[in-house]
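With one protein chain removed, the remaining protein chains of the complex are shown where they sit.
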Amino acid sequence: MNGLDKLIRQLRMHMPEIHERDLLKESIMHKISNKNRKLDYVFGWTEIAWLRRSLSIAAILITGLFVGQQLFLIRSINKLEERMVSFNTDKILEFHRENVIANQVIMQDPEASILADSIKISTDDLLKLMREYRELQDKYDQIMGSKKKGIKNHTVQKL
Amino acid sequence: MSISYNISEIKSGNRNEFGKLVEENMDYIYKTALVIMANEEDARDIVQDTFLNVWDKRKAIKTRESLRPYLRKIAVNKCYDQLRRRKIRKMESWIEDESKIKSIISDEHPDKKLENDEALSLLKILVSGLSPSQRVVFTMVELDEMSHDEVSELTGMKKTLIKSNLRHARKKLEEKLKDYLS
Partner (left out) sequence: MKGKIIIMLLGFAMFITYSCGRPDALVINIVRQDGSVSRKIILTYSKNEFDLDDCQVPVDSTWNITRESDISEKGDTTYTLTAIKDFNSVQELNLMYDSCRGANEGLTRRADFKRKFRWFNTHYYFNEHVGRAIEGISPQEFFNAEELNYFYMPEKLVELEKEGPDSSYITETILQPLEEKTEQWIGRSLARAFVNKIIDTVSANPEIKIDTGRIRLREDEIAASILFDEMEEQQLIDSLIGAGLYEAHSALNDTLISQIEDEFSIALNTDSYLIQTVMPGELVATNGYVDEDDNVVWEVKGEVILSADYNMWAESKERNTWAWIVTGLFLLFVILGLIIRVLKR
């Protein structure tokens, strides 16, 4: 019997005993008692393989559906916005001219004339600005119109 | 071996029955974990984790017989996972008490009972420096006296791999002892 076998034999005969055994057991029992029963109840399904797989697949599918739908909608809306912009070209040009003036006059930026031609703005912001600009324009026209017109006759007659 | 606990009760969440299961198996699981981990604290953690794991998955328990093999499998896997996670475990220092080792090997006191810390030191000599696979195979075969079939079933290793791991582990340890004693 060589040295290694002797050591193994000795160890087999005198395997270390568990230290503070009761404490360990108590700790185990304490932990299982303190485990969140509600959490176990709610997430018990994770231990059932077919349910776990089904719910995971459902989650992936629903995420895919969401991403797909949103992408499709964004593409549709963008396409629509492009058309709206193309039909309001005049307004954009008016806006553009206003912007150039704003840069040159209000901001007093010496490079404004160069920068003005390369302004980057999102379609949403552009449309918002255009709407606001148009509202202002309409108000201005109304004021000027009512001044010139003098008389505006409105008769409302219900049949 | 008669079983004192009722598996159906455990599955339905009876803590008292589970307590019986712990009582009946904790020494055995502790020894299994200790020989592999060669560290008391690690072994205690493995015991605790093993029973908590069984409690968490009690509904999925399929066996109608003793849960011991099931518990042992969980414990061995946890030990193996932990060893692999640590990758290269810091080499534990060699035994301080040189004379003790020499006396064991020279057969001066063959039947003298080892104290816990002595036994642990000895265990550390044996397993430190072994790869996780070698460590698991060596301790299970040599110290836990398991058959190669049992080890294969527990670890999923092929028998040829078990034999090769065992051979390499023994060779490594013999060389280490030789160096140490010279």
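Residue numbering begins at 1 within each chain, and the chains themselves are lettered A and B in the order written.
One rule holds for everything that comes next: contacts are C-beta pairs under 8 Å (C-beta built on N, C-alpha and C of every residue); 3 or more make two chains touch, one makes a residue touch a chain.
No experiment lies behind these values; they were computed from the predicted model shown.
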Touching the absent chain when the full complex is considered, from A:Ser33, A:Ser76, A:Thr123 or A:Gln142: A:Ser76
Contact footprint on chain A, counting only the chain that is left out: 39, 42-43, 45-47, 52, 55-56, 58-59, 62-63, 65-66, 69-70, 73, 76-77, 79-80, 83-84, 87-91, 93, 131, 134, 145, 148-149, 151-159
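Just so it is clear, only the chains that are shown with their structure count from here on.
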Computed distance of Cα centres, chain B from chain A, in Å: 51
Interface residues, chain A side, partner chain B - complex: 2-4, 6-8, 10-12, 14-19, 21, 24-25, 27-29, 31-33, 35, 40, 44, 47-48
Chain B - residues contacting chain A, complex: 15, 18-19, 22-23, 26-27, 30-31, 34-35, 40, 44, 47-48, 51-52, 55-57, 59-60, 101, 104-105, 107, 110, 113-114, 116, 119-120, 122-123, 125-126, 142-143, 145, 170, 173-174, 177-178, 181
